[in-house]
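Dropping a structure here in structure tokens format, bear with me for questions.
With one protein chain withheld, the remaining protein chains of the complex are depicted in position.
Entry: chain A
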Amino acid sequence: MLIDSGSPGAVGTIGITLTINGERRTLQVAPWTTLLDLLRERLDLTGTKKGCDHGQCGACTVLVNGTRINSCLTLAVMKDGAEITTVEGLAGLAQREGKNSLHPIQEAFVEHDAFQCGYCTPGQLCSSVGLINEGHAKTRDEIREAMSGNICRCGAYTNIVDAIEEVMQQGDAR
């Protein structure tokens, strides 16, 4: 057995290590803490949003080892050892590539007016980076389909697709 929390009910009994936005952190977490709640409530990384908390809206989307997932449907303890990137870390990804700026997808969202209220935007941005890294979507139809897990109640979808398409054409994902 790699880990056994012992008797249930004891809070903070499991030690995990996560690399969050490039920073390695050792944490004690209760097993029922979602990755989303860990980020927001414990680590003050409130860029990642809690929308529905049931995997239906995509506002909580983060990158785990470069792959986009819903952080609300993930227990933090299960991601022990993983590398997490939240919206706060996207610019850092770009800076790692030697750019002293926002991430290209962030710049494209600004350029294309791809948000209104902004609540879904952190999830849209992380999802977009995940989509581009996956490399499966090529056409506008495919981008729309691959972004269907991110709801935007302001209806900025057209401009979001424009922004993603532009970054994709620049070949500038990470």
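Some observations on this one:
We take it that contacts are C-beta pairs under 8 Å (C-beta built on N, C-alpha and C of every residue); 3 or more make two chains touch, one makes a residue touch a chain; residues count from 1.
Assume contacts and distances are computed from a predicted model.
The listed choices are "RNA polymerase ECF family sigma subunit", "Thiosulfate oxidation carrier complex protein SoxZ", "ABC transporter permease subunit" or "Xanthine dehydrogenase YagS FAD-binding subunit"; the UniProt protein name belonging to the chain that is not shown reads "Xanthine dehydrogenase YagS FAD-binding subunit". Of the options A:131, A:152 or A:168, the residue whose C-beta touches the omitted chain is A:131. Considering the complete assembly, chain A touches the hidden chain via residues 1-9, 14, 30-32, 34, 53-55, 58, 61, 67-70, 72-75, 77-78, 80, 127, 130-131, 134, 136-137, 139, 141-142, 144-150.
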